[in-house]
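Here the complex is missing a single protein chain, while all its other protein chains stay put.
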Amino acid sequence: MNERNFGEVILDLKGISLSFGAMRVLNNISFNVRQGEIRSIIGPNGAGKSSMLNVINGVYHPQEGEITFRGEVRKEMKVHEAAGFGIARTFQNIALFKGMSTLDNIMTGRNLKMKSSMLAQAIYWGKAQKEEIEHRKKVEEIIDFLEIQAIRKTPVGRLPYGMQKRVELGRALAAEPEILLLDEPMAGMNVEEKEDMSRFVLDINDEFGTTIVLIEHDMGVVMDISDRVVVLDYGRQLADGTPDVVRSNQDVIDAYLGVSH
Amino acid sequence: MHDHESAQDNLRLFRWRKQRVNINKVKTGLIAAAVGMASLVAAPAVMAADGQFVGSLVYRTGPYAPGGIPWADGFADYINLLNERDGGINGVKLDLEECDTAYNTDKGVECYERMKGNGPTGMPAVMPLSTGVTYALLDRVVADKIPLITSGYGRADGADGTVFPYVFVPPATYWGGADIAINYIASEEGGYGNLKGKKVALVYHDSAYGKEPIKTLEALAGQHGFELSLFPVPHPGLEQKATWLKIGRQLRPDYVLMWGWGVMNATAIKEAAAVNFPREKFIGVWWSGNDADMVPAGKAAVGYKSLQFNGVGADFDVHKMIKTVLYGNNKGSAKSVDGIGEVAYNRGLQSAVILTEALRSAMGEFGNKPMTGEQVQWAMDRLDITEARLKDLGAEGLFDPIKLSCSDHQGKGRAKVTQWDGKQWKAISDWIEPNSSMLRGMYVESAAAYAKEKGITPRDCK
Amino acid sequence: MFYREAGEFKASYQKDQAILPIRQDRWFIWAIIAIAFLVIPAVSSDYWLGTIMLPFLILALAALGLNVLTGYAGQLSLGTGGFMATGAFAAYKLATMFPGMHILFVLLFSGAITAGVGILFGIPSLRIKGFYLAVATLASQFFLIWMFNKFGWFTNYSASGVITAPQMTAIGDIMVTGAHATVTAKYLFALSIVTLLALITKNLVRSNIGREWMAVRDMDIAAEIIGIKMLPTKLKAFAYSSFLCGIAGALWAFVHTGSVEPLAFDVNRSFQILFMIIIGGLGSIMGAFLGAAFIVLLPIFLSNAPHWFGLNIAVDLISHIEAMVFGALIIFFLIVEPHGLARLWQITKEKLRLWPFPY
Partner (left out) sequence: MRVERDVIYIIFASLLLMVIIPWSAGMLSEDIFFEWPFFFEVAIGGLLAGVMYSLVALGFVLIFKASGVFNFAQGAMVLFSALTLVGLNEMGLPMWLSIIATLIVMLILAIAIERVVLRSLVNQEHIILFMATIGIAYFLDGFGQTIWGSEVKLLDLGFSQNPDFYFGGLILINDFDLIAAGIAGVLVIALALFFQYTRIGRALRAVADDHQAALSVGIPLKHIWVIVWAVAGIVALVAGIMWGSKLGVQFSLALIALKALPVLILGGFTSVPGAIIGGLIIGAGEKLAEVFIAPMIGGGIEDWFAYMLALAFLVFRPQGLFGEKIIERV
């Protein structure tokens, strides 16, 4: 797997530091993401993994550091702009729209691609309807891909946890992102569900060529599917490299085995 | 709103099951309710058949109930008196039905629509007892041919009978009231000539009702050279400290007039006391002169004055009659006999007198049977309640004679000034007549504007 | 047994995306519309039509407007009365400034003006949320009512500040406002407009904009992350909601009462409309109608009930009991189904789908 060829660096983070008040969450983190790879961020609870994702898609603005996206240094951006740059994500604590059906949740993921005006939507005839059907087709493909046909019209609030995670993945996919940020997609799942999810992640990467940035606790899964791994601990960056490199890094071993610093 | 969301899924499932159990019960209830509501279609209650139906819109509940209850009692007592003593009017029994509006416009309209077709001939006239309901009924009464009688409220330009054939505003209007108040102030000051340079403030409920007198007062201020200052009080008027600091500590006017409503009245009087404004120079319109408004003001209200379009007290013959015939036989409407004679009660009496006298004169023309709205309108157009007639009714001095015509739907429009002595109102002036020629012009002008806007062709009263 | 989707196969997404994919539902709605347009005007008395159905329809429209804002977009508002007043006064100014204007355009433009006002008062919603927003919207309620009361221009300088609707025709010379309009004409006119607007609203909420609104309602930060811009989305909700409320206000002033003062749209109106959508069901078109029915019809039903049973109870006691029963019923319904009458209706349908073999 490690022999795969990756494209150029599309996302480059240099010297990122983030604090909330006196609390330093990220301290001088630097790594990059290449086109088409599966990039994982691991580390114990409170290591700053989710904050890292939040920095990438613009929810948090780091006090120091530089983010280069597709060769351009990114200015401080608004939260909703990330999606426009082709960055989609899922969340550690599921952030679905609970009052809406599976179908609608995933359709919402395509909001940026829908262009018809409010007036056209109000009349729901001609262009707006055609657009709606086109996107529906796309969404049905995603539903087929994720094997969630049976829950198409169920309000997501009523779905079991594992299914919700899947719908959330579907919503992110619907945006046809270049980079997909997955925040612990397998947390709280049983082995079977984890296998399913791993398969989906790999398939997405394979079939659509989507670059994936993944946070995951399960070491086995991470080491299995990742191309490169970056390790954080209390906001510090411990290691960065292929799974093999990371696995043999002494700092990482200490941190994970709980050797006191 | 989604704080506990994630923790709740289990609970939700549990609840959902519980709901399923309850559904049957609920469905039965819903069906019952639906059947009940559907039967509304067939509803308009079948009343005792052959009497004259009298529908009365009252507010015995809600925020303004303290003033509405005595009015309703007075109206009901007079109707019941005629029934008990005379067997109705000319042998036609009066079937009184009350409908409670809680002073809510929606409810008032519903009451009117519900009752307008009751009895053999429908409602002979409607007295909505609320500005909002009055406005909402203006179109409807024309279509339904039911006279709209607004005694001392509603549209002042309803006095012009050519544009408003179905609206009657006896015995007085707000514009007339404003003129009377200034007239009274002038007499206190020793003539209109002395008004020049005087400062008069108007404290008013910031609504259609409260704004009615402004135009008249502005015209009078121009004429007589006094300075008019306006102080709107937002509905409902629970707080007026700022207003009264401005009046009492800054402007220091010679007189304050008030177009207040409900709880606003007592609050204003208390705040006037709080800035030491003399209550003797503080004059309210009739709706700021209910006994119920003076009660919460307590000692602060002593000396406060109010216009009234009826006399005050409980010692007129009609009161005595009501006491013996009704309250003697436990048929009175008020909780106790003490309620008789409150000004609002007397106003209710007066409205009942106007309606029943119109019915009587209509019967004189069309025969002794229940009258339709159209027939009562005919009678209202030529209503003439003379001094002598009032004497027959035992209300001489209690009410001012009223004479209406096709074009004049108000009458003389006179009112008295009364003063609160801590327990009751005392009349301190005789009937004061407003400046009819000026007001008449204003009524006609305003009515013409209304007619133009609504596309109404005024009727010919020649 | 008879109500089910089994056996109905959708050949296209277009059919599946229809407003009512299930055939029986479609029939049901067509039947309701037919009854509303044909049967009710034929069999109802003027009282039923003019005093119950007409205000019910207009308030349901306002509830629909608020439901877009609160039920779909999640922005609690108590400014409905103010927006209705804006619609009413805008309609009055338009009708008197341009006497030849057709009533449909008067309604359309007054709705548009109200939408503008709604956008203005919607701006704080970007920062203020939940009950804080609800109370803050009262600022617009009180301010708008004050403004219409204060400046004579809005009422063409009438002494009392009351506006009255000029006589206007809808089609040919059929009057729909003023003293000479028949109740049936008024009812059918209001019904047509409300039906049309309900359809448009349904279209919006099942389109992209509707999904964006619901996304903002359900989780605003997640919505933002998938690219939904907060301000335009919220403001569109405020605009469309106010548009509907404005038309409802104009209908209320012109078609229902004929003349109104600003106080007809005071804060109690705002509360009334909010009650409707909570009782009826947040985020449901049907809920707006069911809620309006509950809030308009129930009190009338309660105050009439003693009559039918031949009870002679004093009116004040009836009023008090009415308030108590009304309050108790609100609590009862919330306990039975917190998500409103519309959900209750849905659950009934779900049961019906399984009937008579529930397992």
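A, B and C label the chains in the order they appear, each numbered from 1.
By definition in this document, a contact is a pair of C-beta atoms (placed from the backbone, for glycine too) under 8 Å apart; a residue touches a chain by one contact, two chains touch by 3 or more.
Remember, predicted model here, so these are calculated numbers, not experimental data.
Think of the hidden chain as still there; on chain B it touches residues 1-4, 8, 11, 60-66, 69, 206, 230-234, 236, 238-239, 241-243, 245-246, 249-250, 262-263, 266-267, 270, 273-276, 292-293, 295-300, 335. Residues 76, 124, 127-132, 135-136, 138-139, 142-143, 146, 149-151, 220-222, 225, 267, 271, 275, 278-279, 282, 316-317, 319-331, 334-335, 338-339 are the ones on chain C that touch the missing chain.
Operating definition for what follows: only the chains that are shown with their structure count from here on.
The central chain here, found by comparing per-chain C-alpha centres with the mean of all protein C-alpha atoms, is C. Farthest from chain B in terms of Cα centroid separation is A. One finds 41 Å separating the Cα centroids of chain A and chain C. If you average the CA atoms of chain B and of chain C, the two centres end up 32 Å from each other. The multi-chain contact residues of chain B, meaning those touching 2 or more other chains, are 2. Across the assembly, chain C contributes 218-219 as residues in contact with two or more other chains.
By the touch rule above, chain C contacts chain A in their complex via residues 12-14, 17, 200, 203-204, 206-212, 214-215, 217-219, 221-230, 236, 240, 283. Only residues 43-48, 50-52, 55, 74, 96, 130, 142, 146, 149-150, 156, 158-162, 164-167, 178-180, 218-219, 257-264, 266, 297-301, 303-305, 307-308, 314-316, 318-320, 323, 336-337, 344, 347-348, 351 of chain C touch chain B when the two sit together in their complex. Those residues of chain B that touch chain C in the complex are listed here as 1-2, 19-20, 22-23, 26-27, 30, 33, 36-37, 39-41, 43-45, 58, 60-62, 65, 69, 98-100, 102, 105-107, 109-110, 113-114, 116-117, 131-132, 135-136, 138-140, 142-143, 155-157, 206-209, 211-212, 214-215, 232, 234-235, 446, 449-450, 453-455.
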